[in-house]
Structures are given as structure tokens and as C-alpha cells.
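Removed from the display is one protein chain of the complex; every other protein chain stays in position.
Just so it is clear, A and B label the chains in written order, and each chain counts residues from 1 on its own.
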Amino acid sequence: MKVTGGRAVPAHGRDPILRMEKITKRFGPVLANDQIDLVVREGSVHGLLGENGAGKTTLVNILYGLYQPDAGRMLLRGRQVRFTSPRSAIRQGIGMIHQQFMLVPPLTVAENIILGLPPRRSAFLDLRRVEAEIRTLSKTYRLDVDPRAPIWQLPVGIQQRVEILKALYRQADLFILDEPTSVLTPAESEALFEIVKRLVSEGRSVIFITHKLDEVMHVCNEVTVLRQGRVVATLPTTETTPAALARMMVGRDVVLRLEKGPARRNGVVLQIDGLRAFNDRSLPALKGVSFAVQQGEVFGIAGVDGNGQTELAEVVSGLRRATAGRIMLRGVDVTNAPVRRRISQGLAYIPSDRHRFGVIPDLTVADNLVLKDFYHPPFAFRAILQPGTIRQHAAALAKRFDIRMAGIEQEVRQLSGGNQQKVVLAREVSGDPHLIVAMQPTRGLDVGASEFVLRTILAQRDRGAAVLYTSAELDEVLAVSDRVAVMFDGEIMGIVRPNEVSLEEVSLMMGGALRKPLLPPTEVNE
Amino acid sequence: MMLLESALLLTYLTAAVRLATPIGLAALGGVLSERSGVFNIALEGMMLSGALAGVLGSHYLGGPWAGLLVAMISGALVGVLLAYLSVSLGANQIVSGVAINLFALGITTFLARILLRPAGIEQVPAFQPVALPLLHRIPVLGPVVFGQGPLVYLMLLAAPVLTVFLFRTPWGLALRAIGEHPRAADTAGINVNLVRYAAVTASGLLAGAAGAFLSLSHLNLFTENMSAGRGFIALAAVIFGKWHPLGAIGAAFLFGAADAFQLLVQTFDLGIPYQLPVMLPYVLALLAMGGLVGRSAAPAAAGTPYRAEEA
Partner (left out) sequence: MNLRLAATRLIPVWAVLAALMLGMLLVRLAGANPFVAYSELLRGAFADLFGFSTTLVKTTPLLFAGLGVAVALRAGLFNIGAEGQIYLGGLGATLVGVYLHGLPPVVHIPLTLFAGALAGGLWALLPIVLRVTRGVNEVITTLLMNYIGFFLVSWVVSGPLMEPGAPYPYSRALDPATNLPVLIPATDAHAGILIALFLALLLHLLFARTAYGFQLRAVGANPMASAYAGMNVRVTLVAAMVLGGALAGVAGAVEVTGLKHRLFEGFSPGYGYDAIVVAFLSNGQPLGVVAMSFFFGALRSGANIMQRSLGVPVAIVFAIQGLAVIFLAAGLAIQRRSLVLELLRARLKGGATTDAHVEAARHDAS
């Protein structure tokens, strides 16, 4: 018997450490978890695979005590448990590493790790002892973290290790990792997989949530596939293939099949030279970026989130100051020009967070559709609004883009995410813009909505617009783009054609380990 | 001549410390509240209710200490109200605070009229300065700091105690975490709303004590709206002091010094209209907010209610 922190743990074997039986959870009309069975064997890495919204996070939040199930039961080490808060789950040895880190930026690593723990000896914090303990743990698991560093100074990969240390410090033996590689470079991901293997070799168990098929095959012993709140299948990874898993995940053969004709390129629309800028934390985010985008092409920006893509899009759109360099839009210098100037030069912007930046949730659909144009004719004459024209315009757009809603006077806040994105698209695209800056336009959307967005963007490209496209989904970027720039640490590592480069090379570029020449826009003789 | 000048300086400094006290006490409460993520505009109302409650307590329950207790309780009750509105209900903290101040002004004036005047209550037993033995013999510092009333000592004691609490205990750590990243604290097993309730109520205790100072130490009676905006200066002191207890009372001293300067002017009829030095603390506070303090120091989650089941 291995005794850990007062809990008796069965001898290392293949007994299930966790059994979740017929777990059901409803949020209003939506059935997030529908009678889910999950069995995690001790000392294994159990994958939880599914698309966005399949119910994976809900399930583990129930396990972690953040939610209560409507039905079903959980057995931890053979004993039935019910967690009313994370505290009780933590006490029973469950540790969760969330997708968005639960770390308090101004506090140090040590302070974050002991947050919420009752004092050991006296009523006062003994940070020195905690720091020493962390150093030991850190060394044992080769996590290399400085316990005195404040979180905000640490890169994302290291922050994730702090999260793992947090769980280790609380003597967790069941770890839940929720999409852990979404913020890591391929190299950091490999390091994470090593850590996972080490944890498991000591008899701990890991639930690994992901939507990436190759990770499942690479890291997990078993996998449970969820779709729309139900378990599709549970099987060892040795007995399946990525294609089979993908089919189970989506329910049909999914290949990102985009009807894409050859690019019809023309003159240069966007010219970027030596662009520099700072991010919100006053650190350099763009370190001299240069490229050009032509009419009729999709120019993709690939890279792990946080390497400057967001800042690049913001500088191009006018939401962030460039500290050096030049932006030419259709031959006009718009570096640091106000947003409206760029809009009148033909810029359209689809932001990554539609709820915060794309729409005004409290305003109606009609209002949102004229957000860029309400102040000039035909929507306003001498500053007086023309409600009739606005309504007509809105109705026409809603029809053309198939926006599902109760009416154009409905508040956008009540629309689904996919339809909200349609509102954004409709507004941005309907003016036949010359340059579309699309920032992760399919984020948080289901397959159907994503396809719509991608088709719309490709249609614009065929019409002759230039598209600057960023996405965290590498497959998507590679499928949609005619040329791709890979960004790492504020620089472009290379501009390549998707069909002329291997996935490995792209991965290396994303991790900063490879540079390739910057492919210029093609000379066109049309 | 020298003797006169040094006596003047001593009087001035003593007044400065004394006048800093209500601001300092309230500011300490403000630090707690804001560090936990609740923007407490209602310090003014808490102070005012504490002032009235203090007078009533002192008169009916036998002396200033009873008055202080009642004052602190009343301030705490206002704190519970604010906490209920902003934490449990998630109402806009600014609107709630302004409303509470308005209500406090109205209710204290109203109650003063119907409770104090008919009963003939005017001057009540108040705190007398207590010179701490030995300590007050220290040249300069002695009489200025250690010859004051008990509430001044309360403030001087509370500041380091709160500092230790915030930075050296697990509960202080939890409080700070909640003000910066409530979700992280929640998943670490901390009851965010409970801690916020506690912090806001504690701020009420301190602001109530500040009010008691006004009516039981500074003066020994209650006048309408006697807080006269000190609660807002306290807020400025919190910001000026970068949300640190010691910084907050440091800022309070500054404001007290400006206030004391006004007395100096009046005593010596320096030919300056009294309004100008009276304005000085407010101008200083404005400058503090506008120029000298960066915004990044504020607790990140201050002002937004925390909802557990929200994305």
C-alpha cells in the first residue's frame, strides 16, 4: 500500500483510479453531458477527445468540483465521492491544469502554489520553506522553475509547469490536463509529454483533454471520444487510427476539403516594411516584420498564440501603435493613421474575440450591421439617422448571409456564436473591401459555422480581395492560404507556399528553430 | 523666538497627525476592500453613520469606548449592505456606493434631528488624549505621535497589523489573489464571495471607527454631514498609497498636514482666504490621482463582481 498524504492508495496495478458512471449535466435546454461513462486506470494517460463543445471540459469540471452533476456517480479509488468544491477534490488528490492558467500574475510562483492551503505551523506564511520544497520538487521532475519569480514575468510554457507543480505540491495523483498544448510550441509540447510520461511512471494517472488527434496517438494509452455530450467510444490507442478517431469525433468523414481555385493575383494591396510594436506589457511584440499581400490571395500567418500575430493584426488595423516601420494600404501610407482612415481605404477587420470586439451585444442586429457606416449617407443625412435605410440594409444582409435570428431588431447578445460571427462577416465583407484582416475567425465555432466562414473568405479572395489570415489551427491556415508566414517571437521565420513545405518544417519554424526565405508576391502577367 | 517656532511646529505636527486619523482609518478599510476586488465608494457613508452611532453610543451606553464599539458596528452593517449589493447581487459597485452615501447622509441627518435634538443631546463624553508613558518623552516625536487620543493609536497600530496580515498570512494572500484573479483563487478552493464580504465588512469597521473619531475625538458632537468628503479623500489616499496599508496612512498624513495648514492660516490670520488651504487636500488628492500614480498598481479585478459559473 502506498500511503500518500493520509490516503490509502491501492498497489500499483491496472485498477481504475476513477470511475464516472452515467454522468449527466444540463444547462437549461442544453445537455452538456449525457450519461457519460469514463474509466481511468491507474498509471495511465487517458485521452478525452472531442471537438469544441463536445462536453469534455464540463465533464472534468464536474470531476474537479466546479459543477455538480444532475445524475450519475463518481468513484474515486473505489469509494463513491461527490465534490462540492475544488477544495474537496484537491483534498482527494485531484489536480487540474486548466486551459487558461489559474495563476495570479503579480504573485510569485511560491505564493501561487500555496494559495488556498491552510498554514502549516504558525499563522504566518513561511515562504522560505515553501520555496525550498518547490525547488526539490522542481528538480525531481525536471521542471526547472524559480519559486521566487512573479508569474507575469514567466513565459507561458513555464507558467504551465507552475500549474503542474501546484498539483504536485498538493500531492495529486490524478492529473487533469485541459488542452495543454494549445499555448505551447511544438518543442514545449514535447517537453510536456516527457513530463506526463514521468508522472505516469510513478503511478500517477493523467486525463489528457485534447482535440488534436496526433497527440492522442502519441501520448495516451486509452482514449474516450465525446461527441455532443455523449461517449462515442472508449478504446486503447493501439487499436485505432487518427482517421478513425476523427470520424468518431465529428460523426462523418472530415477532411478539411475546401474548394479552392488557383489564386488570381494582381497588384499589391498591403505592403509592410520593418514593422515594430510593443504588446500590452510593454515588451517588444513585433521586431521588424516585412511582407506584402496581393489582391486575390490569402496570406496566412501561422504560429503559436502569443508570438506577435495578434499585435500584427492590431497594428495593421489601426488598433495598436507601430513604433517603427511602414504600412502601405493600396499605395497610401496608413502607418498609425486612425481606424476610420483605413476603413475608407478598404480595410475590413474580423476580430478574434467577436463578443468583445466584433459586435456590441446590447445593440440590435440592425445596429451592429451599420456599425462602421452609420454616420454617412445613405444611413445618415447631415447626421440624422435614416432608420428605414438601415433596416432595409440589415434585412438584405441577414438574408444574404443566412443569419438566424428572431428579427433585425433582436439584440445580438441573444444570437449564437456562429450567427454573431455571421453578423461580423456580413458587416465587414458586404462593402467589398480590398483588404480583409481575419483574426482567428473560426474560433469557438462548430464545423458548420467554420465552413461558412472559410467559404466566405475564399469567395472574397476569388473576388479579388487580399486576405490576411491568422488562426491557431495550423491545418486551417495551411488549407486556406496561398502563402503562409510563420511567426515566432515577433519575427517572420519564413514565407512559404503550403504545398511546398513539410509539416515538420513548419513546426520547426513555429518553434524558432528554422528560417526559410521570405517568398515574395508573385509577378503577375495576367 | 526659537522656542515659539518649535512650539508652533509641534502644534502643527500634532494637528496634522490628529487630522490624518479619520482619513487614515478609512483608507485602511479602503485598502482591504479594494484589494479584495470591491471598489468601496461608500467609505463616506460608513464614516458618517459611524459618527452618529458613536455619539448615540457614547451618550446612552456610557462613554466614548461604547460609542466606538457602536460606531464600528454601524459601519460594519453598512459594509454588509454594500457587500450584499455588490458581491451577492453583483450590482454596479459605483452606483451602490453612491446610493449608500446618499442614504447615509439622509438618514443620519434625519435621525440626528429626531433623536438628538428632542433628547437634548449635544455634547457627549469623548476621547481624551492619552500620553503614552515614557514614549511621549521622546523629543519631537513623543508629544506629536504619542500624546494623541486612543483612536490615533488605533490607526498607528492597525497599519502595520494590516501589512503583516496582507503580506505574511495565508488569508492575506488569499485576499490579494481574489482582487487580482478571483477565478484562480476560486479554483484554489478559496471562497471568493465570503472573503469579499469579510473585507468589505472590515472596511466598514474601520470607516466606522473613523467616523467615531470625528464625533468623539476631533469634536464631541455630531453635526450634519460632518464627514465632509473625508471618505473620498480616503479613497484618494488608498490610490496614492498604492493600495498598501503603510502607503495609505502615509498619504493620510500628507492630507492631514494640508488640513492642519488651514488651521495655521486661520490662527495667524495670514491674509490668505481660508478656502485656499481648505481646498489643498482635495487638490493634492487630485494631483495624486492624476499624476503621481500609475494605473497598473490597482488590483486587477477591482470593480467587477465574480460569478462562479461564468465563462
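In this section, a contact is a pair of C-beta atoms (placed from the backbone, for glycine too) under 8 Å apart; a residue touches a chain by one contact, two chains touch by 3 or more.
Please read these numbers as outputs of a predicted model, since none were measured by experiment.
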Residue touching the undisplayed chain, where the options are A:99, A:140, A:241 or A:522: A:99
Selected from A:417, A:464 or A:498 as touching the chain missing from the view: A:417
Which of B:95, B:161 or B:194 contacts the chain that the document leaves out: B:95
Candidate in contact with the missing chain, chosen from A:343, A:426, A:454 or A:495: A:343
Chain not shown, touching residues in subunit A: 27-32, 52-53, 55-58, 61, 67, 99-100, 178, 228-229, 317, 319, 338-340, 343, 349, 351, 356-363, 367, 371-372, 374-375, 380, 383-385, 404, 406, 410, 413-414, 416-418, 444-446, 448-449
Subunit B residues that touch the omitted chain in the full complex: 41, 81, 85, 89-92, 94-96, 98-107, 109-111, 113-114, 224, 229, 232-233, 235-236, 239, 273, 275-276, 278-279, 282-283, 285-286, 289-290, 295, 307, 309-311
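We adopt the following convention: only the chains that are shown with their structure count from here on.
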Separation of subunit A from subunit B, taking each centre as the mean of its C-alpha atoms, in whole Å: 45
Interface residues, subunit B side, partner subunit A - complex: 164, 168-170, 173-174, 176-177, 180-181, 183-190, 300, 308-309
Subunit A - residues contacting subunit B, complex: 64, 66-67, 85-87, 90, 96, 98, 101-107, 111-112, 114-119, 123-125
